[in-house]
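These notes concern the structure reproduced below.
Excluded from the complex is one protein chain; the other protein chains are retained at their positions.
The first chain written gets the first letter, and so on, giving A and B; residue counts start at 1 in each chain.
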Amino acid sequence: MNTEAMQIAEQFDSAAQQREAATFGMWIFLATELMFFGPLFFGYLYGRTHFGEAFGAASRHTDIALGTINTTVLLTSSAAIASAAAARRLGATRLAMRLLFVTAALGTLFLVLKGIEYRHEWQEHLVPGLRFSFAPQYTDGAEIFFFLYFVLTGLHAVHLCAGIVLTLFFALHLRRENLLFANEEKIEIAALYWHFVDVVWIFLYPMLYLIERAGG
Amino acid sequence: MSDHFPMLLADASSAAGRFDWLMLSLLLVTGAMAVLLAGLIIFFSIRYRKGSAADRTNPPSGARGLEAAWTIFPLLMFLGIFTWAAFDYAQLYRAPDDALPVFVVAKQWMWKVQHPNGRREIDELHVPLGEAVKLVMTSQDVIHSFFVPAFRVKQDVVPGRYTSLWFKATKLGTYHLFCAEYCGTDHAGMRGRVIVMPPDEYARWLQQGNTESGIAAQGFALFRKYGCSGCHSAGSSVHAPDLTGLLGRTVHLQDGRSLIADENYVRDSILLPKKDVVAGYAPVMPSFAGQVSEEDILALIEYLRQTGADHDDRQRP
Partner (left out) sequence: MTIASDPEQNRANVPRTDEPVASSGSENYFSRDFSLKSWLTTHDHKRIALLYMASIIAFFFIGGAAATVIRLELATPQGDLVTADTYNKLFTAHGVIMVWMFLIPSIPSVLGNFLMPMMIGARDLAFPRLNLASWYVYMTGGIFTLLALVLGGVDTGWTFYTPFSTMFSNSNVILVMVGVFIVGISSIMTGLNFIVTVHTMRAPGMTWFRLPLFVWANYATSIILVLATPVLAMTLVLVGLERLLHVGIFDPALGGDPLLFQHLFWFYSHPAVYIMVLPAMGVVSEIIPCFARKRVFGYRFMAYAILGIAIIGFLVWGHHMFVSGQSVYAGMVFSLLSFLVAVPSAIKVFNWTATLYKGSITFTAPMLYALGFVGLFTIGGLTGLFLASLALDVHLTDTYFVVAHFHYIMVGGAVMAYLGGIHFWWPKITGRLYPEIWGRVAAVLIFCGFNLTFFPQYLLGYEGMPRRYHSYPPEFQVLNILSSAGASILAIGYLLPMFYLAWSLFYGKRAGANPWQATGLEWQTPSPPPKDNFDTTPVVTEEPYAYTPQITSGLVQ
């Protein structure tokens, strides 16, 4: 049980109210993020309906090995940050700090692997607008697929960067023992954001890597 | 209606009459509502102004029955208007089978019109009185919109696809044609005239002017020029679908879907041949994007339409 004194901002009447507001605020923000990704998911739905075969063919050109490793990395990082929040709640601040660093490291690993994937895709001429080329009967659909692939994973990566910065920020504050600032409430909310980034990926992974893979 | 009220917009098509009736009805209904509300507000404002000797006992702050009434009554009225308007709208999109086709290609900032026999015009459309005319339209660049206020018809003209609009002119005369979708610098100048003539005069007019061959004949020439007949004719060694009577036929596609071949399908097949490949055929047709113009495509479509008509004629005993 964390019995430290809480910093209560002056507009709030109690710590409970502050916590409720902060958490609720993060949920609303996540709702806006969902609506931001929304048109892209919709575009994917549209493309999958109208260019079904082309999407399947294109999807087989994504790097399933790296994609699967990345999924594991991200899921593990979510476990790490959830544990960090729990640790902080229980007062185990050094453990929380280490777990936050682990989360950031895993997130960075994800970005590195993604970067390698991007490089491969560029080398295989799968980047729309940059000498894209694909099997002629599927070119149009495949170009749309890869356009969505890069925008979706790119946008996801940008959000992941923000999450990494956030995580490092709190990890460093814990390292400097700024316990009043890097408190349980804030780390919970950062974890909430991280989980959202993870959930988006959980949808992206099957959409972009797994369709029409069964049976080779 | 404009016969009785000459200052009003002319109603020169079969759709215009119905339109004006609906418009007038809605105007009366909404006008009555507006007058009623304005009247009540003014009445209450005067009667219940501060210091007046009106009875203010038991002022109500709610009344479920009243709320229900003024929810349900407008709702029913709205549903009625919706139904009437939706019905008329559906008619606007059902061109009669025997409508005279006219082809329109819009571009910044002019209307290029071609009649089936080949007669072309720019920024003008001559049509016969009393006959249904169906415009098949596309744009070469951005979205435009074909608007003839006197006919009460309007349809966006979209690049990359065909849209159509039909009308039957009921009054002789010359009417405004406007572009109604902002399309750049000279959008306001993209105007023209629709000229309604008696049918015999129209027939005469059709024969004048540049005596190009009819559109279908042009299409046949293009069919050979672009090499379509090389694969799609009966004697070809390449296995390609027979296009006789294609328009209106059901086509079964490679991915299991089937569709009815229309103008958009033919256009897509010429420009994006990989998009809807017919079942049982290899996707080897090259794309003609960039080589064939919008007018050419319209001509090819008319040629194909003609092959269907000829085929039917031959089948008839």
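The rule we apply is simple: a residue touches a chain if its C-beta (ideal position, glycine included) is under 8 Å from a C-beta of that chain, and two chains touch if they have at least 3 such contacts.
Owing to the predicted nature of the structure, the values given are computational and were not obtained by experimental measurement.
Taking the complete complex into account, B:186 is the one of B:124, B:186, B:242 or B:310 that touches the chain left out. When the whole complex is considered, the residue among B:74, B:96 or B:280 that touches the unshown chain is B:74.
Contacts to the hidden chain, counted on chain B, fall at residues 9, 18-19, 22-23, 26, 30, 33-34, 37-38, 40-41, 44-45, 48-51, 53-63, 66-67, 70-71, 74-75, 78-79, 81-82, 84-90, 92-93, 108, 141-143, 145, 147, 149-150, 152-156, 158-161, 163, 176, 178-189, 191, 272.
Interface residues of chain A facing the missing partner chain: 9-13, 17, 20-21, 24-25, 28-29, 31-40, 43, 46, 128-129, 140, 143-144, 147, 151.
Quick note on the criterion: only the chains that are shown with their structure count from here on.
Averaged Cα coordinates give chain A a centre that lies 47 Å from the centre of chain B. On the chain B side of its complex with chain A, the touching residues are 255, 272, 274-275, 277, 283. On chain A, the positions that touch chain B within their shared complex are 52-53, 136-140.
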